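The following block contains the structure, expressed as structure tokens.
Every protein chain except one is present and positioned as in the full complex.
On to subunit A.
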Amino acid sequence: MIKVLFFAGIREEVGLDELKIVEIDNITIHQLKQYLQNKYSISSLSHVMTAINESFVTDEEVIKDQDIIAFIPPVSGG
């Protein structure tokens, strides 16, 4: 099982803070983005950064069981 976290505009679009996905096996971030875009019709995942377990990763990174994946839209703190 993996956990996916949503923030800011994406959180409002999906209507969820987080999502648990059970049927995940060795997929990449890119594949996860496609899966979520199809399933939840999210418009904005192509331009978001991704973190696995609180570290930035690229779209090629492979997701492992128990990972926490966070989609990070362009930040606007400060």
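Quick notes
Just so it is clear, a contact is a pair of C-beta atoms (placed from the backbone, for glycine too) under 8 Å apart; a residue touches a chain by one contact, two chains touch by 3 or more; residues count from 1.
Criterion: contacts and distances are computed from a predicted model.
Not shown: a single chain whose UniProt protein name, out of "Peptide/nickel transport system ATP-binding protein", "Cytochrome P450", "ABC transporter permease" or "Molybdopterin synthase catalytic subunit", is "Molybdopterin synthase catalytic subunit".
Residues of subunit A in contact with the chain left out of this view: 5, 7-9, 11-12, 29, 47-51, 54, 56-59, 70, 72-78.
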